[in-house]
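My questions will all concern the structure given below.
Note that one protein chain is taken out, while the other chains of the complex remain in position.
Right, chain A next:
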């Protein structure tokens, strides 16, 4: 197990994790070739890798590195289908940041 886990974030937290690996759960708004627009409480541009097969409108969990321009270079993606509760996912992000000491983020 790694000593530090990848934090789950939403759009608002991108600033704090530039250069780090993060996990984002969001909805795919648009797909444009190698790029996708993901809504995770705000829009995030994701640069996809070869294996990513996303569908617009579906939920997706992305693990990737945050670029200086606040886009994400995707290392792994997971299609979550249509019945994702985004409110719940966002709550998880907020709560895990409120109680940082319980999560080994940094």
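Here is the rule we go by: a contact is a pair of C-beta atoms (placed from the backbone, for glycine too) under 8 Å apart; a residue touches a chain by one contact, two chains touch by 3 or more; residues count from 1.
The definition used in the following text is that contacts and distances are computed from a predicted model.
According to UniProt, the chain absent from the figure is "Replication protein A subunit", selected among "Histidine-containing phosphotransfer protein", "Replication protein A subunit", "Calcineurin B-like protein" or "EF-hand domain-containing protein".
One chain of the complex is left out; on chain A, the residues touching it are 85, 87-88, 91-92, 95, 98-99.
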